[in-house]
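Below you will find the structure I want to go over with you.
All protein chains but one are shown at their positions in the complex.
Here is chain A:
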Amino acid sequence: MGLDVGVGGQVLDLETAVKDGILGGGGGIGVGGGCGLISTAAAEKLDLKKMIEELEAVEVPSVFICPISLDPMRDPVTLCTGQTYERSNILKWFSMGHYTCPTTMQELWDDSVTPNATLQQLIHTWFATKYSAMKKRSQDVQGRAIEVLEILKKAKGQSRIEALKELRQLAAAHSTARKSLVDNGGVGSLSSLLGPFTTHAVGSEVIAILVSLDLDYSGKTNLTQPAKISLMVDMLNEGSIETRINCTRLIEMLMEGKDFVSENVSSLSLLVGLLKLVKNERHPNGVIAGLRLLKAICSHESLRASIVSIGAVSQLVELLPGFKADCIELALHILEVLSTVPEGRLALKECAKTIPNMVKLLMKVSESCTQLALAILWAVCKLAPEECGALAVEAGLAAKLLLVIQSCYNPVLKQRSAELLKLCSSNYTATNFISKCKLTTTIQ
């Protein structure tokens, strides 16, 4: 290598300096196989900018960092004060009219900037080494992933589970492993392990891997067979919370496939399982995943009656007060879609908490939530104007509606609110109604 760095009087060779972390580069350069440092010529070929970008997550030695931008320097220049900066940054500093050294605050007696060739080479070499190490690790990971995939083809019993666990770890930690799996028929292999006789132990590992991969059209189609979905539904009902969420997410991914038919997710066991997830407040991730899949399933008109039949409406309505904003929106969306079928409207009407909870949510969370809550109230009140209208008014609907009309910019919302107000107030005389509304004096 031949580059000697003088550090505190000692003369070291560059390799040692970088390897032993003298430059504060930290451990991790130790690359096996004699691939220690790349020669300067080769390093030059690698574009420094690209390497810096790809190594974004790595901790860069402080001496390589420009004090102005706090980014690694690509073209370091030194001032007469001995401080080094990125050329473009210090020139910009000068162009703003400053002739001082930014870090020492000294006035410059010499405005020349000297390119610091030594530092530049060091930076380049350091990044090149880190980069090649990363690439090698990545290759190792890729290689290992393919290896394990081969092992999986023949492994049975406990060794199969061990192989799957390793594959899962690789896929979780390295995007290169994931890509490698997909490129080498991993999806098909994993998919073939899923069937009516797959044990839970195997199935849960396979699902965990699949859900982290980028599945293409044929991969999704392959997984959308009834027996495999059946297995996923079973695991969704029986597995640990992590497995439940994985199954939910995977099914959601499959629903995005072109050939997906509603029949594939029509299983009542699936719907019941999702509802259980949604009710489990100890695991908010599960709640959100369950709501998202329910929303996706709702989009299929033929499945709405099934969802209502398992009691989803009243359960969702009753869960609303305890939900966070993002869950509220999803739940309201589902309820609104369900209100488009007669069974849904009936269930909404029969649930005692529907009207009070909807009224409370008006103007409380977001505009879209208000819109959804309004639509639901409209559906219910339209079904039984006298009965529901009265309940709504008792729950304080009128004041909220007036608020919407006054403060919302959305003309559609305003119109809907006005219509709803009219519908609910049609049974009262004007004075009666106003008194019932318990309005504040200003609004009155």
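The definition used in the following text is that contacts are C-beta pairs under 8 Å (C-beta built on N, C-alpha and C of every residue); 3 or more make two chains touch, one makes a residue touch a chain; residues count from 1.
Following the convention adopted for this analysis, contacts and distances are computed from a predicted model.
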item: Omitted chain (choose from "Guanine nucleotide-binding protein alpha subunit", "Retinaldehyde dehydrogenase 3", "Cullin family profile domain-containing protein" or "Proteasome subunit beta") - UniProt protein name; value: "Guanine nucleotide-binding protein alpha subunit"
item: Absent-chain contact - pick from A:199, A:218 or A:368; value: A:199
item: Selected residue (touches chain absent from view) among A:188, A:226 or A:284; value: A:226
item: Chain not shown: contacting residue from A:182, A:296 or A:310; value: A:310
item: Hidden-chain contact residue, picked from the options A:62, A:192, A:269 or A:368; value: A:269
item: Positions on chain A where the hidden chain makes contact; value: 157-158, 196-197, 199-201, 226, 230, 234, 238, 240, 266-269, 272, 276, 309-311
